[in-house]
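Handing you a structure now.
Omission of a single protein chain aside, the complex is shown with its protein chains in their original locations.
First chain written, first letter: the chains are A, B and C, and each begins at residue 1.
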Amino acid sequence: MQTRREMLAHSATVVGLLGAAGMLPAAAQAAWNEAAFSAKTLADVVKAMGGGAPAESKDVTVTGPDIAENGAVVPVGASSSAAGVKRLMLLVEKNPNALAASFDLTDKVEANVTTRVKMGQSSNVYAVAMMGDGKVMYAVKEIKVTLGGCGG
Amino acid sequence: MKIDKKLAGLACAAGAAVLLAGCATGPSANLDAEFKAMLQNSFSARGIAKMDRLDQDLGQAACSSAKQPPEAVLKQIEGEALASIKWPTGGQYFGDWTRADKLAQSGVGMAWNNPTTDPKTNGGQCYNCHQIDKKEISFGTIGPSLYNYGKLRGVKDVTDPKVAPIIQYTWGKLYNSKAYAGCSNMPRFGHAKILDEEQMRDLMSLLLDPRSPVNQ
Amino acid sequence: MKHPITLTALAALALTGATAAWAQKTASDGIAEYRELLADGNPAELFEVKGEELWKKARGPKNASLEKCDLGKGPGVVKGAWAELPRYFADTGRVQDLESRLLTCMETLQGFKAAEIAKLDFGKGEMANVTALSTWISGQSKGFGFNLPQNHALERKMYALGEKAFFYRGGPMDFSCASCHGEEGKRIRLQDLPVLYKNPGDGLGMAAWPAYRVSNGQMWGMQQRLSDCYRLQRFPNPDFASDVTIALQTYMGVNQKGAKIITPALKR
Partner (left out) sequence: MADPMRIRAQVAGDKATVRVLMSHEMETGQRKDSSGKAIPAWFIQEVTVAHNGAPVMTAQWGPSVSKNPFMQCAIKGAKAGDKVTVSWTDNKGDKRTDEATVS
């Protein structure tokens, strides 16, 4: 069993390796990207992440239900069939801050990630793929958030 | 029947001496007494929800089993409920449907964690059980759909004397639903002081005003 | 990569209008799809892990584990125990549900004060541990059918008292358990309501609790489920592990004989 200190050391090594191998885009090597996580729109998020103008593309897929029974947990996913995707992002247009999660990929993982996000209300959800050359593609889907339970 | 007696017999055998008197009066009376004692021992007053909420009136007691009460009892409940209805002050049945959606959506109110029983802080609970505005897809089905409620009943002008009966019935149903169905599942919003007159007027407009989204 | 099927579908949408296509999918289909997407990866698993640890770990004033706790099938037998609870326990002379039985074991084996724990709010201190323990223990009955014993007179009496409680109307809204759980095919908002005076089917009703609630991110045991039902019935608060909560579980559990347990489940 690992001790806590060993775990921390290990974790630091992992991040160090990522940086040294040059596998991370510039933004991720810095601390958490506060500008991107405070941006309100798709365009501003992408800009803060250092990407070019986003274009809708069939090569990106956003997954999620049409209706969410509860906005606190909405399963969403981003994937891309294009080669050389460096980063996948998930955005909720109508949340106070649009960006929910950003995944920096290496060629050792598939360009296909899933997580669960909070949605304050019905909204468009974007899956965004950033390529090595800064090209940005996205797909969008509307997810309806319903009220449920007795609400007492 | 046979099972009931056997059960009660064993319950008496297992029960404490104080219950023996109950056993003598018959199995169901004994179980009733044990049940009442269990409620008192199991619940505690918390916040606005005091122990008197366990006390039943005639209707609550009569409608507390899988079977409907006898016709005569139902008639008595309905009669008393009808007599309890307070008709709106000055005959003013209508308010503002634009304020009513919030009321219809909200399921808040009267629970132990709510700070007060003031109706102004309560919701109408409507969507929990009814379809109302077609745009709201998240609606319950314990009660009937109220979509097009006024339209289906031919209400084109709420001041038309011909529609007065449906207006009065709707007010009465909101105020004390048991006037029209003794064991109705619907709360008695006026009678139990869950909503006040102004809130009920707004809901009347939501249901009956030809301009309300409900009647589009 | 080309997507000929998607393109055809898009063309069709353009012709018929997107709204018409959407309308074919009902709200309940949408909710079913949502639940399907969440089925894999229930955060309740986090509580199961915690519960198993708590069961095996020496804790409390007596620094003992719960591994000798008798949940009704003999000391230490966890597998299938949840499917037969509540039941009569000779050592306490009471019919007990899982959570009240855990309190008994925590007191007798570990030296905790059961009455003190019972007074805590859900999610707080040792109460959160009781919930984690019941999450893991109930999970050890996954796939079992409910099979509550009714041999002891007190078990049968609890059933009869539970039936009365189920139909008992009161409070400012005149609600009983049966107001929401007494008719087939009903729902509140978009949530289907199981009919609980009979067997609602596999994985429904009691067979789905303890459950992780996505709406508030909390793990709820059966005691908290019933407590919140009574809150929404606008009743006073049922004490933790009180007889009314055990009577109701006996009534529902006996009625649901054979229903397959899917705990810990995922709920709205």
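By our rule, contacts are C-beta pairs under 8 Å (C-beta built on N, C-alpha and C of every residue); 3 or more make two chains touch, one makes a residue touch a chain.
Source: prediction; values computed, not measured.
Interchain touches from the omitted chain, evaluated on the whole complex, reach A, C. Looking at chain C, the residues touching the absent chain are 40-41, 43, 45-46, 49-50, 212, 214, 217.
For chain A, the residues touching the absent chain in the complete assembly are 2, 4, 7-8, 10-11, 14-15, 17-18, 21, 23-24, 28, 32-33, 36-37, 72-75, 77, 92, 95-97, 99-110, 112-119.
Everything below uses one rule, namely that only the chains that are shown with their structure count from here on.
The touch graph of the protein chains shown is complete. Taking each chain's centre as the mean of its C-alpha atoms, chain A lies 34 Å from chain C. Inter-chain spacing, taken between the CA centroids of chain A and chain B, is 48 Å.
Touching two or more other chains at once are residues 111, 125, 127-128, 137-138 of chain B. In chain C, 27, 188-190, 231-232, 234 are the positions where the chain touches two or more neighbouring chains simultaneously. Across the complex, chain C is touched by residues 7, 10-11, 13-14, 31-32, 34-35, 38-39, 41-46, 49-51, 53-56, 59-61, 63-66, 110-113, 117, 125, 127-129, 137-142, 178, 185, 187-188, 192-194 of chain B. Touching chain B in their complex are the following residues of chain A: 67, 144, 146-152. Interface of chain B with chain A (complex): residues 105-109, 111, 123, 125, 127-128, 137-138.
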